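Written out below as structure tokens is the structure these notes cover.
Rather than the whole complex, this shows some of its chains in their spots.
As written, the chain order gives the labels A and B, with residue 1 at the start of each chain.
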Amino acid sequence: MESMENWLQKAGVLIEALPYIQRFHGKTIVVKYGGSAMVDHDLKKSVIRDVALLKLVGFRPIIVHGGGKEITKWTKRLGIETNFVNGLRVTDKQTMEVAEMVLNKVNKGLASMMEKLGVHAAGICGKDGSVLRVDKKLSGGKDIGYVGEVKEVNVGLLNTLLDNDFVPVICPIGSDDNYHSFNINADDAACAIATAVGAAKLAFLTDIEGVYRDPLDKSSLISELTVKEAEELLASGNVGGGMLPKIQNCVDAIKAGVSRVHILDGRIAHCLLLEFFTNRGVGTAIIGDEEERYYEANE
Amino acid sequence: MESMENWLQKAGVLIEALPYIQRFHGKTIVVKYGGSAMVDHDLKKSVIRDVALLKLVGFRPIIVHGGGKEITKWTKRLGIETNFVNGLRVTDKQTMEVAEMVLNKVNKGLASMMEKLGVHAAGICGKDGSVLRVDKKLSGGKDIGYVGEVKEVNVGLLNTLLDNDFVPVICPIGSDDNYHSFNINADDAACAIATAVGAAKLAFLTDIEGVYRDPLDKSSLISELTVKEAEELLASGNVGGGMLPKIQNCVDAIKAGVSRVHILDGRIAHCLLLEFFTNRGVGTAIIGDEEERYYEANE
């Protein structure tokens, strides 16, 4: 049997979670799931378990996931050559076909893991219910094949699932005006969806610790950035390559109405719970300029 | 401009459809989609268009589809060997993985075709919402791998979609108690689903004209069979190999509460419309022993 002290610590954690549960009760939360957290089996289980908990305490979570590494594995196996334009992978018809097969398999696997925990989920892609409608995306004016950018999000199917207690698990494939399939960058898809459903939070699970004021100084991790500060940071030139579009995405999402966007370190088990239910964030939050900074407030 | 005579013929067709529209308004209809109708592009379009019309005039259609030929195409391409036990394909882990990828791709393609016609659809598999829960199926006592038989249908997700005006498009993959994926015979899945949702009709799109009293005599096609007659036919030994389990399935579905089961010739364009909206069926209908025979009644 546990010691009394141990008990009190447990209770403390639950009590600490109370205001956060309250704040986001009934709110929609979009989780962009990718990177290491998709590869490592234990991390995968930790993410799905976290999302299940979010659902159970009254949030309305949506998962948007990628699957680049898995696609590469299968195109290689099938001997499909990969070409690049401006450093971007060209998605020809063959590759798109494989991508669609792979992403949907991954998608159903995630939904099934959620079901195993007793939380209902439905794996959909952006073609279902015409959730994600796209235009062809060019890269530096060059055709890179079946790569789309979201032009319209139809929230009908998402709301139907959320209102009936299913967690939508979404893979970022959409359809153009001819109803051909297009691959979409998962970060972009998550942003577009969060904006369209009026999400209260959008969280990116990444393979970094967060945003640094100085990328070379590990102690300069930023907890909270207003949009204004984020834009100054972008302008400063102090942001590394991969980070730049992610921060821009966050800024765009907030400008479009999402309240808080989080860049989380997906390599930490249960980072979602820690971020959502404790008074210390993990990673960097981008918030509106008028938004109350609550880490400070809670300290 | 059309002639008056032509006009009157058109009106006649619509008026002829009226009692059928009325009879099945708000009723759930399960269509097992497979065979040639899945391979030929024009037939595919004709089936999807027919189902869209069923939806628009007030039915609640569900599509359950197979995809065996497409799976074979990809396993071959991937160099995966196919083994047989008692003449049945063994679905090892590798094959199951490919089957899941292929079937989900096919699935999303069908949903997308429906969306293109302006009717909302959602492509799901039996793992979503735990719709299809299975037990491992043995063949003559032998393990044939990830092949399942349905032990439970959870209708929650199906009803959520139907009630919100989405056509569920279902691929026959389910999960066992460990939430592993299992392939299910599409005919069996369609039967189980039709029974669980209390469908008014279950229609099998096949590559045959229907059931013959004498398989060698093309003029002996049977329009309507009661369960009792069907069981006599089965007992007579006059039924060919492939037909036997199909007829058994039909009989089981009716005993479990489905009102009418149809074996249609999917090679005829718009066979669903002809069956559902005109006073002449295409193929063979199996009906309950007390059910009114309406082909006769309508003549």
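The definition used in the following text is that a contact is a pair of C-beta atoms (placed from the backbone, for glycine too) under 8 Å apart; a residue touches a chain by one contact, two chains touch by 3 or more.
Every value quoted in this text rests on a predicted model; they were computed, and no experiment measured them.
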- Note on the structure: Whole-complex count of the repeated chain (2 shown) stands at 6
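The rule is simple: only the chains that are shown with their structure count from here on.
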- With chain centres defined as C-alpha means, what is the inter-centre distance between chain A and chain B in Å? 37
- Sites on chain A touched by chain B in the complex: 77-78, 97, 100-102, 104-105, 107-108, 111-113, 115-116, 120-125, 127-130, 156-157, 160-161, 164, 166, 173, 175, 179, 181
